[in-house]
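Missing here is one protein chain; the remaining ones are kept as they sit in the complex.
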């Protein structure tokens, strides 16, 4: 069960550039901050600035409790003005952190093989999931974990160190500079036959185009797949109805569901692609 | 003659608290920045922020050229949101500095006695004037300078060190904690008879109430007096017509003049007090 | 009654809003606080003056396709398109949660026809636990080709009359700012029986993604809210206060106690907090505290002495 979220004042302990346009924030929070479930996210905001005005959603990449504090890691890509300002935060600066929010990944007891599929910074929630599997839950050691990580170039395969040694690892780059030359779904397609459909679960996070091609790839299989979706957010708590995606509600009916509250993790089969969710 | 103003990128070298709610900014500017005339001001803004949106006018408190740079000192009081944000600027941060702007003080050749009259942070432009008199212009040594500085408490007599030893000094505090117990105009009134009206020039800067009482005090004398006025500004260069004060234009006619361009220094007799300029 | 912070100086912040006595003048704005439950982890709902729920229609509505929101400088655009669970599901599933709290519940309603407004009002009036109705007249009047009911005095008055005729609850009419003369609309709804008016709803705006050369919102245009709109909202509140006798509720860009005080001093009887909830989920709590601190600091003993205390020359 997800614990109750709160608004906490965090302090940036470290803000490190990890690749061009990518940075890793380490934030110190009060111990009272609830333990996030992998796939959950936080909304962060610089309380001293008008810009970004609205907080920005970022997935939990790491979380520990240490010396009377909770320590939160966020892996971020500079996508626009807000993330660009965050990338320039000095250590010592203050951030408000709202969370943990949303519905994370769910691993049914019958799952024996987990495939993590990530595009770019989508690796963040999956790295946290792996951390939780490996460190927190001894029982889950019975499960095989294989990660398929894709990015534009070798340099952009951020967060790799959180996977190496903790699971089987396959990498793909668009330019072939590391691992498979091509995108991550193509690479997965080559291996897919090897997995037992009934006991395998795919957990994926990445750009919409990746999720879309994953959906096409899995359509004829019976492999379960949960994806973490992204949509612009204002409140992050389900109040504004700003962050919806079209979801099949059964009996041919469709409806909009809130990524922040009903997601961000959805079963891939729930997504209603036509009309496309974006663009 | 005033040199041509420019927009320069400045770097905060030091930001020091000098009294409760008062801070001293030391800003490094390119050598090309024009030399300000005492009484001139700059418009400063944090280019990375939306707030304050408009630059804020601050008088030049000190200016030197050193090691291939121009060094600007500003003495500021936290008056609202903009100055509060400036007070928190770290050294190393960037500021845009527009200036030097406006018409400074003018000292006619026949002046033998200069009286500097300041209320609170109004000491800033007068300290710069004194610096220029003492250090830059050997001839002006023939002139006597006496400073009358007033503030709420001893603590708030900021910039005192820039006067001590360089001129005759009289201080007044509202609570009597340093010097005369009362306001600076009252203190000046006691001495006024000692000065020769024809060769004395008063240069004043401070709150509107101080300027107003100075005007009343001087009305029956023939002592010349220039005052530096303040008004909300947007452009600082005379374009927006936002910063006007009512000025007597002779023959009973009045009109609005721009503090930023036609001032901030005006002859006290020019000010049209009725209707009052503010409140 | 709980011994909450507000009761330290009993009633200092209390306001009487057309018969509805509120603990304090701070409400949440419709569409920005869900049905209350979404913000319960961050706010003590008992401390609010009132909760105005997301706009309700007769039937559930799916709303507009995404993207629905976009941040702008000091503001945001939304084109949610009035997605809501419908009035019956509200009463069955959302109202019971709100009834647990000691807070006034105001139901915000809208319709595409006058009859729809009437029927939603009727249903809400019979449900226990709704303390007032706020009528959103900014939505498109299908009969008049999609122009908002709130854009024309006659249409605004007709909606007001219809709702008025259907309920004994206080009727608050919420005005759109996208008009030439808001006082004309305010006077029309006052004559038609409104107990109060609230303003402003969002200003219509737009934003373009220059890389994709497409509007940021699927709906092209959306409603602008947040700190950016505050000066326009305050001006309209000032105008309306001087042209009607019924209470005026100020809305638009209020995000701090100082913002709220600007409206209260100008003469608004209460304020609603919208976008600020998204920016800071405990905004309402800090605003209530800040108003109280201000009153203590300025030795203002009760709201009546604060409201409308603005001085202007002549």
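In this document, chain identifiers A, B and C correspond to the written order of the chains, with residue numbering beginning at 1 in each.
Methods note: contacts are C-beta pairs under 8 Å (C-beta built on N, C-alpha and C of every residue); 3 or more make two chains touch, one makes a residue touch a chain.
All of these numbers come straight from a predicted model, not from anything done at the bench.
> Name every shown chain in contact with the chain that has been left out of the document.
Across all of the complex, the chain we cannot see touches B, C.
> Just name the one of B:152, B:207 or B:238 that touches the chain not displayed here.
B:238
> What does the interface between chain B and the hidden chain look like in terms of residue numbers?
Missing-chain contacts on chain B: residues 4-7, 45, 47, 50-55, 82, 96, 98, 231-246, 254-256, 261, 275, 277-279.
> Considering the whole complex rather than only what is displayed, give the residues of chain C touching the chain that is not shown.
72-75, 77, 151, 178-181, 203-208, 210, 213-215, 218, 220-221, 224, 227-232, 234-235, 238, 253, 258, 261-262, 265-266, 294, 309-313
By our rule, only the chains that are shown with their structure count from here on.
> By that same contact rule, can you tell me which chains touch chain A and chain C alike?
none
> With chain centres defined as C-alpha means, what is the inter-centre distance between chain A and chain C in Å?
36
> How many angstrom between the C-alpha centroids of chain C and chain B?
47
> Name the residues of chain B that each touch 2 or more other chains.
Residues 50.
> Would you give the residues of chain C that are in contact with at least 2 other chains, written as numbers and ranges?
73-74
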